[in-house]
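A single protein chain has been omitted from the complex, and every remaining protein chain is retained in its original position.
In this document, chain identifiers A and B correspond to the written order of the chains, with residue numbering beginning at 1 in each.
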Amino acid sequence: MVTRGVSSGTAATREPGSSTLRSAAIAWRLATVVDVVTETPRARTLVLDVPGWPGHRAGQHVDVRLTADDGYQAERSYSIASAPEDARIALTVQRLDDGEVSPYLTDVLRGGDRLELRGPIGGYFVWGVALGGPLFLVAGGSGIVPLMAMLRHRAAVLTANSDARHGVPTRLLYSSRRWEDVFYRAELAPLAEDDETLEVALTLTHEAPPGWTGFRRLIDRRMLAEVAWPPAERPKVFVCGPTPLVEAVATALVELGHDPALVKTERVGPTGGSGSAA
Amino acid sequence: MTEPFVSRGFRGRGRPGATAARLPPGQYETPDFPVLSAGPTPRTPLATWDFLFRGADGPAARWTWDEFQALPHETVNTDIHCVTKWSKLDTIWEGVSLDTLLAEAATRGVKSAPYVLAVSDGGYTTNLPLADVAGGKAWVAVKYQGVPLTPEHGGPARLLVPHLYFWKSAKWVRQLRFMEHDEAGFWESFGYHNYGDPWREQRYSGDP
Partner (left out) sequence: MTVGEHREAVMNREARTGPEEGVDDERAGEVLRLDGNAAAGILSEVFVPDLTTARATCANCGMIRAIGALLVYAHGMGMVMRCPNCDAVVLRVARPRRQLWVDLTGAKLVVMAGVGAPSVA
């Protein structure tokens, strides 16, 4: 009943992460940890070499599997933070103190270790430059990870070409508790400064540094009305974060007039959900 | 790869220790109380909540929340075992014994039958032999650890049948329906074991 791999058409062009690579995409692979980078007090980025990696699309994730010496296994999903254009893949993991998998990835794993994973997975919550804009990205907490892959992909493809950048104007609204919890802080500011077609709006919900000029509250409908593209421009919207935030933002955007078909959501949750959780 | 890969330094949760003897085969003890849900959490107000014992062919016995609370309650200290391999020891519940409810239902003319189907808010169902909910084996629980059951853990009331895998302890229970013939519930109709005895490790249909 199930056919694996490509049944015919050997001359077909293959887009990374597309269905024609299914047999390669679902195999478990042993990646090697090249580096573990501290992003925030609770988050680390794992930079991995994955032999035979078929490539991915921004927004996709991998499943990670840990095996204890008695055979016990635990599996979780993590969004890919790196652009498809990078040779290595990067996963940014936030440690949940009572998580089973995340503390291992953030505290125990080190360069030289191997990590079992499979992917890329997920064709629903993906964006590529070819899909066009305007693009509106909304992130809550660790939900920034797949959206950062989209921004990095956009930068990699469009940096040299100003006209192309203007064709895909992009806005990011990113909610975090405190400045120290903002992932990729050092990268986001220059990315926005160097590119007049990219706007980054941050909101801090718990505490802000002195002189903070960004938003200082939970994302609400008023903030979305201010930051989002007008519905008439039919932006492609990607919302990623904890379930309550995602559902409230998606509801508010639809109430503001955005077409639900253009609002894609990825809820970050415990027990094997996509994105950096548990 | 001839040798299975092992993640350096990974322990995982729930390693059986001194309490190993109380764990059914294949289970791990957990100090947590994982919340597993197959659907949105129902939130029925107590003012509209009722509990029904429905006969196979007609009359039902019904209790409102106040009437239910007026029935004799028991405190139960028991171990619970989830088919997903976690077990929690010494959990303390308070509720009404199914024996009390069965006796009450009988006086109200509800005709019993060999099987029951528990029906919950949100549509979840699970089936059990009558023999497994009678004789001090089952309760409708309203408190956990001395505190009213929260919606996430099945409140206001859930079934508690600790001698079987915990999916049989239906959260948000609203009805017990007597059935002449056994009828598979939500997980039983998907491939999980019809009976679910953790001590015989009856997790999936086809397990002896």
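Throughout what follows, contacts are C-beta pairs under 8 Å (C-beta built on N, C-alpha and C of every residue); 3 or more make two chains touch, one makes a residue touch a chain.
These numbers were taken from a predicted model, which means no experiment stands behind them.
Engineer: So that we can see where the missing chain sits, which residues of chain A does it touch?
Structural biologist: Spelled out for chain A, the touching residues are 2-9, 11-13, 19-20, 22, 25-26, 61, 63, 77, 94, 96, 118-119, 121-125, 140-142, 175-177, 205, 218-220, 241-245, 247-249, 251-252, 264-267, 269-274, 277-278.
Engineer: Residue-wise, where is chain B in contact with the chain that is not depicted?
Structural biologist: With respect to the unshown chain, the touching residues of chain B are 34-44, 82-84, 121-122, 151-152, 167, 187, 190-192, 203-204.
The rule we apply is simple: only the chains that are shown with their structure count from here on.
Engineer: Would you pull the chain B residues touching chain A in the complex into a rising list?
Structural biologist: Residues in contact with chain A: 1, 4-13, 28, 32, 34.
Engineer: Could you list, by residue number, the parts of chain A that touch chain B in their complex?
Structural biologist: Listed in rising order, the residues are 30, 66-69, 71-74, 98, 100, 104, 108, 113-116, 271.
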